[in-house]
Structure formats: C-alpha cells, structure tokens
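Structure first, then comments.
In this view, the complex is presented without one of its protein chains, the others remaining in place.
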Amino acid sequence: MPVQDLPPPPSNAAETDDETWVWTQIKAEARHDAESEPALASYLYSTIVSHSSLSRSLSFHLGNKLCSSTLLSTLLYDLFLNTFSSDSSLRSATVADLRAARIRDPACLSFSHCLLNYKGFLALQAHRVAHKLWIQNRKPISLALHSRVSDVFSVDIHPAARIGKGVLLDHATGVVIGETAVVGNNVSILHHVTLGGTGKVGGDRHPKIGDGVLIGAGATVLGNVKIGEGVKIGAGSVVLIDVPPWTTAVGNPARLVGGKEQPKIH
Amino acid sequence: MPVQDLPPPPSNAAETDDETWVWTQIKAEARHDAESEPALASYLYSTIVSHSSLSRSLSFHLGNKLCSSTLLSTLLYDLFLNTFSSDSSLRSATVADLRAARIRDPACLSFSHCLLNYKGFLALQAHRVAHKLWIQNRKPISLALHSRVSDVFSVDIHPAARIGKGVLLDHATGVVIGETAVVGNNVSILHHVTLGGTGKVGGDRHPKIGDGVLIGAGATVLGNVKIGEGVKIGAGSVVLIDVPPWTTAVGNPARLVGGKEQPKIH
Amino acid sequence: MPVQDLPPPPSNAAETDDETWVWTQIKAEARHDAESEPALASYLYSTIVSHSSLSRSLSFHLGNKLCSSTLLSTLLYDLFLNTFSSDSSLRSATVADLRAARIRDPACLSFSHCLLNYKGFLALQAHRVAHKLWIQNRKPISLALHSRVSDVFSVDIHPAARIGKGVLLDHATGVVIGETAVVGNNVSILHHVTLGGTGKVGGDRHPKIGDGVLIGAGATVLGNVKIGEGVKIGAGSVVLIDVPPWTTAVGNPARLVGGKEQPKIH
Amino acid sequence: MPVQDLPPPPSNAAETDDETWVWTQIKAEARHDAESEPALASYLYSTIVSHSSLSRSLSFHLGNKLCSSTLLSTLLYDLFLNTFSSDSSLRSATVADLRAARIRDPACLSFSHCLLNYKGFLALQAHRVAHKLWIQNRKPISLALHSRVSDVFSVDIHPAARIGKGVLLDHATGVVIGETAVVGNNVSILHHVTLGGTGKVGGDRHPKIGDGVLIGAGATVLGNVKIGEGVKIGAGSVVLIDVPPWTTAVGNPARLVGGKEQPKIH
Amino acid sequence: MPVQDLPPPPSNAAETDDETWVWTQIKAEARHDAESEPALASYLYSTIVSHSSLSRSLSFHLGNKLCSSTLLSTLLYDLFLNTFSSDSSLRSATVADLRAARIRDPACLSFSHCLLNYKGFLALQAHRVAHKLWIQNRKPISLALHSRVSDVFSVDIHPAARIGKGVLLDHATGVVIGETAVVGNNVSILHHVTLGGTGKVGGDRHPKIGDGVLIGAGATVLGNVKIGEGVKIGAGSVVLIDVPPWTTAVGNPARLVGGKEQPKIH
Partner (left out) sequence: MPVQDLPPPPSNAAETDDETWVWTQIKAEARHDAESEPALASYLYSTIVSHSSLSRSLSFHLGNKLCSSTLLSTLLYDLFLNTFSSDSSLRSATVADLRAARIRDPACLSFSHCLLNYKGFLALQAHRVAHKLWIQNRKPISLALHSRVSDVFSVDIHPAARIGKGVLLDHATGVVIGETAVVGNNVSILHHVTLGGTGKVGGDRHPKIGDGVLIGAGATVLGNVKIGEGVKIGAGSVVLIDVPPWTTAVGNPARLVGGKEQPKIH
C-alpha cells in the first residue's frame, strides 16, 4: 500500500493514546472483515473483536499459535498477558512494529492483516517476551518459547538478542539472529537473512545492526561486525566486514557501493 | 524415478478422464501401501481411500494440515471442497502438478506419495484456492489461508500471484513469491527461491517467469524482470535483469551463459 | 558454552554407560529447571522426568512434536520407541549428537536444552528412524515421517540419505539433504544448507561429505561431489566440484583457499 | 417460556418454508447474542451465523461435539451433511423437535438456545442420522455414532429404534431406548427414562410409546408393552404393563389412575 | 475418611486465611503425589503446583475440562479467572465445598483429590460462575457454560438455580436441578437426584431445599415444595409434598417417617 494512503497518527499522541488508536483501528477492520466474510467471522471475533486490548488479543493469538500438546495454550496465554501487561515498552514496540509493516510493506493491507497473518511480526513479539524472560534469568522458559517460535514460524531469534522498535521482518521464513546480535530501530530484514557468528567461540560474536538498515533476502552477515545507520545490504550478499553508515553492500563476499547509485536490493 | 517408468496417460484423454485415471491410480497405490504397512493404514484410509474423488481427498488433507485451534478443519474442508468442486480448471491444474512431480522429480515414487507428502504440491494447491478467493475479492480469507500455508509449509506465495499448471515446487521450504509475480506452465522451482520485489514501491514489481523455466535452489530473482521460456537459473544466483529465452543465468549477480554448455544447476 | 566447561565423559565408558550418564544429567537438569520455573514443570515432567530412559523421553517428545490429526501421537510414539529400543546404534548416535551440540554450539546450555529445543537434533533423530524404516523397505511410513519432519521442523532429509554420528544441524531451518547423499561423522551443518542433486536424472547424484566437515549457513553443494575430511565450506558458497581434505571452499561458484588462512565461515 | 410468547408459525407454511423461517429466527437470535456477548461471538459465528442452512449448522455442531481423535470432525460433518441434505423428512423432524422444545420446555429461551445447548435435541438429531444409516444396513458406522452419542451426551438410543417427530428429550442425561422400541410423535421424555427390554431374549422386546405421551423423570418402561396415546407416566414409575390411552400410570410397580385427576408428574 | 482425621481449620481464621490455608494444603498434597508418582507429575504441576492461587488452579482445570473445539480453553480460563477474582464469596463457597467433601465423603482422601477428580465439585464451581453470569443478565454465555457442564460431567444445574455453600454433590452423575430451585447450605445430594418442576407451566416451580438436608441416590423431588432443615430423603424416593424439618421421607410416593428411627438412606 502506498505510504500516502496510511491514516496519519493523531498528532501529539502519547504512547498509550497511540496504542489505543491502533487497537481501535484493528477492531474496526476486523468487524468490517467479519461482516463481509462470514466464514472468517468466528476467527476474527475470537482473535480480535472479543478482546478488550491489543495485549489481550496478541496474547491469545500467540498462545494459540505457539501451543503444543505439552505446552498448553492457557499457560502461554498467561505468560504473554502477564509480560505485556507489566511492561509498557513492550506494548509500544508492538505498535511500532505494526506501523513499520503498514508503512514499509506494500503488500500490507491493514493493521489487522499484520496482527493476524504476519509470521515475522508474531515471531518478533514472541521474541520480545522471550527476551524479557531471558534478562530476568528465566532461561529455560525463554528457550522453550524460542524453540516453539522456530518450529512454528521458522524464525530463529536467540532470546538474548536485542531488537529495537519499528522492526519489519518481511516474509520472515528462515531468519536467524544469534545470541549477541543487536538490531537497531526501524530496521527491515527480509527472509532467509542470517545475523550469525563465526566459528565455535563464545562471547560477543554476532553483528550489530544500526538504525534504519535494510537487509535484502538471503543476505548473511557474520561475526561481530558493525553495520552503520542507513546501510543497505543486497539480497544474497555475504558480509564479513564493517559497513559504514549510508552505504550499500552487495555480493559474495560483499563489496561496498556508493550511496547515490544504490542498486535495487530488495 | 526415470521418466520412462511412468505409466503413460490414456491417449486422447479428456481432462476429466485424466483426473479419474490419476485418482484411480492414487487409490490403488494407497490400498497397496495400507496392506503392506498396517501402521499407516488408518492414515491412508482417512486421507485417500475413504474419499470418492481427488478433490475430496485433497480438501480433507489440506483441511487437516492447515487447520488451527481458531480455524477449524471443517471450515477449511468446506472452503476447499466448494472451491475445487466449482472450478474444473483448478482440478486439472492439480492433476498437472501431480504429473509434474511424478515426471520431473527422481525421488517421487508415486502419485499418492506426492499427494500425501509433498509440501510444495500441497502449498501450491492451497495457493490456487487462495488465488481464486483473492480474485473474487474475498481478501481477508485469502490472506488467512496464505498465512496458514506460510506457517505450516514455510512456503509464502502471495494470493495475488498467478501460477501456471504443471508446476513443481521441489522441497519447497522457503519459497517466496511476491504479489505481482507471474509463473508460467511447467516451471520447476527449487527450495529457498525468491521471486521478490525491489524497494517499497507498490505496483507491478515482481518477476514474470516464462514456461518451462527451471530455477535452482536458493536463487533470488528481484524486480519486474522477464525470465524467458526455457531459461535455467543456477542455484544461489541473484538475478536483477531480464533473461532471454533458452539461456542460462548463474552467479551473484547473475551473468548469462550459452544455451549449449548449460552447467548443472539443480 | 566454551568447551572446557563441559563435564567430561566418564573415562573408558562403554556406550551404554555413556547413554546412562547422559540421561542422568538430563534428568538432573530438568528437575533443576522445573524447580526454578514452576510454569515449565509440567512440560519438563511429561517430556523428561517421568520417563525411565532417554529413548522413552525422546520417543514421547518426537511423537508429540510430529503427530497430526491423522497421524496420532500414540502411533508415532510406538514407532519411535520400538525402533530405538531394538537398535543400540541408534541410541549411541543420539548420545553422540547430543554431545556434538553441547561441545560445538556455544549457545547450547545443557543436554536437556538440546533434547527439548533443538529442531536440528530432533529432526536428525526422526531421520535416523525414518532411515532405518527405509532400509527395511517400509517406504510409505518412512516417507510419511520425512514429510512430517519437513512440515514441523523445515528440515528435509531424504530417508535414504546416510548420516553419521556426532552430527550438529545448527539452527537447522531450511536444511535439504538429498536421497543419495552421505554425511560423515562429526559434521556440522548450518541452516539453509543444501546437499542437492543436479538435473532430473536418477541414480547416485548427491554429495558425499567427509568426517569433521563444517558447512556454513546457506551453502549449496550440488551433485555427486566428494567433500574431503575436515573441509570448511563458507557461508553462501555454491560448490559444484570435489573439495580435497582439510581445505576451505568459499564463494559462488566456490573456489578453494589455503588451509592456514581459513577465513571465518560460520 | 409461556406458550403464548412463542412467535406463531406462518399459516399454511410448507415444510421448507417452515425450515427457512426457523433458520432465519435462529440466525437473528445468534447475531443478537453475539452482539451482546463478544466473548461468545466466535462460538456463535462458527456454529450458526457463518452457515447457509440449518442442516449445515447442525452438521457442523454435531461433528464438533461428537468427534474424537480417531473419528475426525470432518468425517462426521460430511456424514451428517450428506444425510440431512438428501432427506427432507429428517430436516422437518429437526424443525419439529426445535418447536417441541420451544413450546413445551418453560426453560427454553429461544430456538438457538435449543440448537446449541440441548443435549437431548442434539442426541436425537444424531440418532435420526444413525437410524437412517441403520436401515441402509450400514450398521458399523451407525453403531459407532450411537456409541459417540452415549459417551458425549449420556443418551443411549439404539440406532434401530424408531422415533417420531416433535419429540422432546428434556435434560436427557441417562435416557436409554432399546432396539425395538417405537416412540410416537410429540412425545416428551424426561431424563433417566428407560424404554428397556426384559431378559436376554432377542426379537421385539421393547415398549411402543403412543403419540403425545409424557414420561416423567426416572421412569422405567420394560418389555413389549403398549403405552397409549396421551398417557402420562409418573416420575420414578416402573411400568411393566400396557397403559390405555389418556390415562396416567404412577408408582413402582405402576398402577393406573384416572384421567381427570392426573397428578403433577413432571 | 473419618471426620476426626481431618486437620482442623486454624482457629479464628478469616475467610482469606482459610482459602490460603486450604490452598497451601492442596499444593503440599500435590507435590507429595508428584514425587511418589512421576507419571502423574506433569498433570499435578500443570493443574495445581504451577499456580499461585486456588482460583487460578481451578480456573485452569475447569477451562481444560470444559473446553471444546469451538469454546477454547483460553476463553473459558479467562471467564473463570475474572469471575473468581472479582468475587470473594465465590471463593469462600469453593473452600466450603472442598471442606464438605473432605468431611462428609468417607472416600475423599484429600483436598487435592476433590479439586482434581470430583465431578460434582467441579460442576458446582462452574455452576457458581454460570449463576453469577445469569444474574448479570449474560444469559447466552451462562447457558453455554451450563450446556458444557451437562455434556462433560452429566450434571445439569440450571444457571438460575441458587445453591448454598458447603454443598456436596456425591458421585454427581445425573443430578438435575431446575431453574427456580433453591438449595441451602451444607446440603448433601447423591447422584441421579432430580429437583424438578411439574408440567410445562413457567414461574416458581422447583423445590426449596433447607440447610443440612441429605438427599439419597436417585431421589426425585418435584414441584415448588419445601424440604425443611435437616431432612433426610431416602434413595429412590419420589417426593411431591413439603417435608417438615428434621424428618425423613422415603418411598415412592414418599411418606414421612419419625426422626428417631431414621433408616439408612444413603
């Protein structure tokens, strides 16, 4: 969807207002879709319309997506709801991620479309909860969550990895982000992207991705390298070196190309 | 399996006859397997032998594969069955896809093997239904189906994409095909292949793949480029340009190589 | 985790002792985790602590992970348990694979972490059972298992492929290993790696991987090529040729680089 | 609900019109309830509102209620839908049963309340299908259905028993109706009622219940006895003899009491 | 269990203290059982030990017992938890019911035994929630809950019925309690007991049961009759008349017998 079609956020909105505004949009979208498509109404009501907040809807949806016969949906629902409820920064990250998909992905039709269907968005929200559990030193449950996300969405983000806000994981299948990786705000990462380590040594061994970076499909960034703000990395590139801000890296191994003449890299 | 071992289709067969013939084969294969392997008999009877047509069997199988706790199998079964029943072109595409796997994949042992086990085949049939719903402007349910296919099979074909008949998605994990992509008839696409867009602009932004094209594992084709009939694209290639018919493209970025000396690219 | 932190195996341990020792460790880890995280205790008890052997625990876990509405968990549990119980070489391979993850993956915190959460480990154990069924000529059930592993874990190892012991599939999403491939002992394979065929011919058409090889993320090895002992293949490489022992191959198409100056390739 | 509050059926309505009229009422009730109770909306949409006919809604509801891990909901849905679709007398019996509950049970608030929640109504509709399968000599599936109804609803009606239209099984738990029993039209049967045989002889050995009979809670009628039109049988009675029309039987063993002075027996 | 074996409640305990004390007992019992029976540990941890309060444990257990494919466990869990959390009188009734089973049922081994296994106890707690929803005029969801309880536990208590505290439904199968029935405190009701209406008139038409009444198995009490405090009703009795306090009624129809010579009636 072209950017100009996106409804503007209310000016001077506080974070809570923003969350409320987005949630109101989502419910309206879901009601509209339920009316036009009765076969989907049950799904839309149970997942969105019947809930009183975005956190509840998201917790319900993730609980049902990630549950298994040995990890019950009620347990996961409780875990997600408690975590989202007690941390407003998680909730504002969720809203920023929804906005990122809505603005940056031309195929994203609506906020509810992203909330319901985008495995990258859902995997990222589950990661945010797993990361919070990790830093609370609740590692076993954090890793169990990580494992379910990898099974269900084929998205493998180590719970220790730090991910900023407004991040878009587009298509998302096959994304792998290692333990000591850091991803800035407003980053876009396509499918099959690896932010990996090198060799079997421990310690700080994964990439640091600056704000506003765009990483094309199938790109592999390895080692504790620094990818500067605004960098673009071409599809299929293999990056083993630091990339300065506002430049573009393409190829295997990747070489830097000038900022002006940025090739198509999506 | 070598091509010459494949039973020939009946000469002068009309499409319906062909569907009937393939369905008869599949039931015979399943009965044979059920007898030789009692532990699998229940699965084979419920999924194949108990059904009166290929459409019913496929609808049942897809409904059970793609259902979730909020999208019930009965709902999906109904949706698939109604769509396949009312559109014979969908049914003939299914038969052509079965034949494609049987002829072009040496590891494909039988039609029933493909019907039961090939995630590429199953994802493609679900896509055909989602595409029909999309062009009927039933976008929310079309996208819900798309999302389930991406979760369950790790195959992400936008419901708006137009895919021909006799298409083989081999291994299939990680295939991503964008909204405005077009894929011709008798195309073979290996796993991790991306037919993607460039940048965040909307509009017609994805590749157009001609008939009989073969795209190797991990290849990435980006932008509204034209890949001519009979082209071969090497594994791991990144293609950003048009490729003329009957040529081969390899490398990152891809370069064209002559038709005669086509390298091994699977 | 650094190698030196790993508890040493008992000296002169027979295989059975080793299995017992590892299982004792796993139960102790699970009990400890259950105590520290009550929300996970039910999962840990049902999957690990309540079982009398590693084979039972693994069979239960795989049965629950791989079951579907038409392939019941009890059937799969029976199948796994019978196969593991009757073949000690499968059990020792499982132990070797657990050790491989524990030693070679810095992010692997414990044996139980690997048993519960590593899709690569779980997919490999299911493959070992499918392979045994394949060589007993029980192809239909072998292929059904293969299909479930590909759906659930996005790991696609043809049941005919022969895989050694002490193998680590790290992250694992998107790994594809073809029908006539052979993988040696102590091999490490990252995610998105393909050991594929070339073209549609049948016969022996997939790579032969020597002992101790390391294949980086996204690498593609095609055709009946021989990858020698101790070889390292760089991330994103496309290998179409034999690679001699103790060398490194990088790039698309891959070129060989000297043993001393081995680049970072993980 | 008092009888006078019930909306009158359209005068001179053909059966199909009546079915349509009731179905329209049910959908309106369900929409109203969904609006007033969002937590129930998903349930109401999936079970009622999303369906195009009463037969589809009922088949979906029964399929979900009666399915098990070995008798899938899709199979049962198909079975119910095919049977209801092909036999209008079944559909008119369903409508008559709905009307019976609505008129005769003061606690029945609406048609949708009965359709969703009355185990007696649901068990009876499943019996009607099982009976049809029985007389088609499809005994194994008929008995499987019978068994599921007995498990799920604690209502045990032998599939060979012939039951009239407009029958109310109120509360229904524990009702047992034997193989050669016949129940007329407009009969009301409370919970724990047995229409049983005597001894182990085969043949015609169960009661014949006339039109308009009312059988109180816990009553037991045994043997091939004839219970005349309009008879009332008191709660807890044990009836081993014929009862002439328009009389009342009470006690253990039951004695007849005069028509005028009929005691309250519900 | 003999009454004298029951641990005494803390003297002067406030209701909250009592709830806390019972919950502490239950967790200790469950931990003990989990240790002695590993096969049950997962069940005990998920249902009891992992929860922070009796309300959470009970809500989880009821949600899992009463859920269906169209009424998800997460929805029911939320509904139960919100209702119990917001109403301390419900919680104190739960505790009183647990004590009633523990004291009055010789077969009740422990509080946790009752909480986990007693369908009468569980049905009654679900009824208390359904009743609260009913008086809040949330009738559709109240009746849906009623229906699930009747399906799962074969206990049919109309949500409008008013039930006191410290009530024991022993064995419970087949209990039916009508819309306008009232049951006092410390009442014991055996299985197959009906507190029913007479005829099809609406209005106040069901029995009023005084405090401390004991109603034997299979007894039927019909109509708006008053059963006085301390009354005992014999098994299989049919009661159509008022019964004065501290008397015993037996037979069909029931006759009153003197207080001293009370027969065994259980």
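Each chain gets a letter, A, B, C, D and E, in the order it is written, and its residues are counted from 1.
The rule is short, and it goes like this: a contact is a pair of C-beta atoms (placed from the backbone, for glycine too) under 8 Å apart; a residue touches a chain by one contact, two chains touch by 3 or more.
Small disclaimer: the values here were computed from a predicted structure and weren't measured.
Novice: Considering the full assembly, with which of the depicted chains is the omitted chain in contact?
Specialist: A, B, C, D, E
Novice: Of E:Pro140, E:Gly223 or E:Gly236, which one is in contact with the hidden chain?
Specialist: E:Gly236
Novice: Looking at the whole complex, which of D:Ala28, D:Val176 or D:Leu256 touches the chain that is not displayed?
Specialist: Candidates D:Ala28, D:Val176 or D:Leu256; residue touching the omitted chain: D:Val176.
Novice: Which of D:Pro38, D:Gly223 or D:Pro244 touches the chain that is not shown?
Specialist: Among D:Pro38, D:Gly223 or D:Pro244, only D:Gly223 touches the chain that is not shown.
Novice: Which positions on chain E touch the chain that was left off?
Specialist: Interface with the chain not displayed, on the chain E side: 1-3, 33, 36-37, 39-40, 42-44, 46-47, 61, 64-65, 67, 73, 104-107, 109, 113, 116-119, 152-154, 171, 173-174, 190-192, 217-218, 234-237, 250-252, 263-266.
Novice: May I ask you to list the residues on chain C that touch the chain which is not drawn?
Specialist: Considering the whole complex, chain C reaches the absent chain at 42, 46, 50, 60, 63-64, 70, 72-75, 77.
Novice: Considering the whole complex, not just the chains shown, which residues of chain B touch the missing one?
Specialist: Contact residues on chain B toward the absent chain are 34, 38-39, 41-43, 45-46, 49-50.
The rule is simple: only the chains that are shown with their structure count from here on.
Novice: Can you list every chain that touches chain D and also touches chain E?
Specialist: Output, common partners of chain D and chain E: A, B, C.
Novice: In terms of CA centroid distance, which chain is the most far removed from chain A?
Specialist: It is D whose centre lies farthest from that of chain A.
Novice: Give, as an integer number of Å, the spacing between the C-alpha centres of chain E and chain C.
Specialist: 52
Novice: Compute the distance, rounded to whole Å, between the mean C-alpha positions of chain B and chain E.
Specialist: Chain centroid spacing, chain B to chain E, equals 56 Å.
Novice: Return the residues of chain A touching two or more other chains; collapse runs of consecutive numbers into ranges.
Specialist: Only 39, 42-43, 46, 50, 64, 70, 73, 75, 154, 173-174, 192, 218, 236, 252 qualify.
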